[in-house]
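Complex shown without one protein chain; remaining protein chains in place.
So, subunit A:
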């Protein structure tokens, strides 16, 4: 464990492969991560490093996403076009049930509905599969949302009412669908919803065009707002009456994930390898602070001595070249160069600790195989 700054609480280097997705159980005692074609489950907490307690091996292609329901069921989905629901058994092992998604492309994202009785899977087959358990047949049934999705679905988010399902994808649209399942959901859950009157399954409740790949979308249900991040490096917040705020990433690099900290704060993270906080003020949403950002003053400034460095803007493009120049000509390894806790892009943020509707700690996973916990 290394301590790089006050905002970084702990860093766990778990695997030598990218972690595309991670999830904690409700009581934060279990951590599930994706690792190549497996899903790994760790016992977590007590100040110790995570202990591997189970490997969920049934997928035969890269596992793309994992989620844990409020009942402790783990769902995984993979590029092998399948999803598995893993039922925890009393001896600590897991019993897999295959879910036939009926898609002909990779599954990309998965999310349990808040009540834990259904989940949605996004896929590159331009389909969202909403899956629920059918007692009579002992079988997970999947119902498809197809229209009008034009390309891969990257991300999904359930509203706390369990019916509205937000999705974003590579066609540049953010859409809100109805994931209403007869017999499972009640109409009372969406009475007085500002998003509409009727919610038949698969109906498009709302859509916004952004134009670039949508990487993540997240509801803030109590204030009926939706936030999303896209590949043009923007964070956008929208609500049911078409009020839209868009704000640029301060470093220009796109975000891969976002979470709401409270009603007026959003934390984003992505290719800049450290989380970035945005705050809603009287002028709309604005950048407020960086977490775990490596300060510019800590970068080596010794390059001007040889006089060959004629670049005018050190933040643009040349830092890698300079690093190798140092290494090659002078044999100097710039060990003084401080890295942020994540050494590669952060791909997913999750709330880790909450009190009174305010997230106080968040966890992240990255392409460097690390899980990092930050204090907000």
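Going forward, contacts are C-beta pairs under 8 Å (C-beta built on N, C-alpha and C of every residue); 3 or more make two chains touch, one makes a residue touch a chain; residues count from 1.
Convention: contacts and distances are computed from a predicted model.
Visitor: One chain isn't displayed here; going by UniProt, is it "Beta-adaptin-like protein", "tRNA (34-2'-O)-methyltransferase regulator WDR6", "RING-type domain-containing protein" or "Actin-related protein 2/3 complex subunit 5"?
Guide: Answer from the UniProt record of the missing subunit chain: "Actin-related protein 2/3 complex subunit 5".
Visitor: Of the residues listed, A:231, A:256 or A:274, which one is in contact with the missing chain?
Guide: Checking each option in A:231, A:256 or A:274, the one touching the absent chain turns out to be A:231.
Visitor: In the complete assembly, which of A:20, A:44 or A:213 touches the absent chain?
Guide: That would be A:213, which touches the missing chain.
Visitor: Thinking of the whole complex, not just what is shown, which of A:6, A:102, A:150 or A:187 touches the missing chain?
Guide: Result: among the candidates, A:150 touches the missing chain.
Visitor: Which is it among A:58, A:171, A:265 or A:368 that touches the chain not included here?
Guide: A:171
Visitor: Taking the full complex into account, what residues of subunit A touch the chain not shown?
Guide: Missing-chain contacts on subunit A: residues 104, 126, 150-151, 171-172, 209, 211-213, 230-233, 248-249, 251-254, 312-313, 315-316.
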